[in-house]
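The structure that follows is given in the form of structure tokens.
One protein chain is absent from this view; the other protein chains keep their places.
Let's turn to chain A:
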Amino acid sequence: MKRILTYGTFDLLHWGHIRLLKRAKAMGDYLIVAASTDEFVQHKGARASYHSFEVRKAMLEAVRYVDLVIPEASWEQKAEDVRRYRADVVVMGSDWEGSPRFESLRSVCDVEYLPRTEGVSTSQIRKDLLTEAVTFRAA
């Protein structure tokens, strides 16, 4: 059984996330998603996610391509995750391509990058909704 592992925040689950999960699952038989905990999101200096870890995890578990959701609490846990969950491939979006954070895993598993889905991202949705609201004429 070929086991796939991916990492992310997966906030405000959107079409780009779903496409990534679908393509990641298609590369094997069992997909593990490591979702960043709220503390880790803060640690990364990223803006706080809209949804809490519990909600993000439950939403991921509702996606048919996802077999297991685990917490990502630190940058350093990846090699241990690959060992513990016997991952054959770590898959990430192409914005991570070449990153030492993932390249270093090639000694323990395959690493693949999938192209991001054009025109959709959580930041884009946030920007679009703001622009819509600003230009929306009163009903």
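Heads up, the rule we're going with is that a residue touches a chain if its C-beta (ideal position, glycine included) is under 8 Å from a C-beta of that chain, and two chains touch if they have at least 3 such contacts; residues count from 1.
Here is the rule we go by: contacts and distances are computed from a predicted model.
K.L.:
What is the missing chain called in its UniProt entry, if the choices are "Cytochrome P450", "Cytidyltransferase-like domain-containing protein", "FAD-dependent oxidoreductase" or "(2Fe-2S)-binding protein"?
P.N.:
"Cytidyltransferase-like domain-containing protein"
K.L.:
Of A:K2, A:K22, A:R83 or A:R106, which residue touches the hidden chain?
P.N.:
Counting the whole complex, the residue in contact with the absent chain is A:K22.
K.L.:
Taking the full complex into account, find the residue in A:Q42, A:S104 or A:T131 that is in contact with the omitted chain.
P.N.:
A:T131
K.L.:
Name every residue on chain A in touch with the hidden partner chain.
P.N.:
These residues of chain A touch the chain that is not shown: 12-15, 18, 21-22, 47, 50-51, 55, 58-59, 62-65, 125-134, 136, 138-139.
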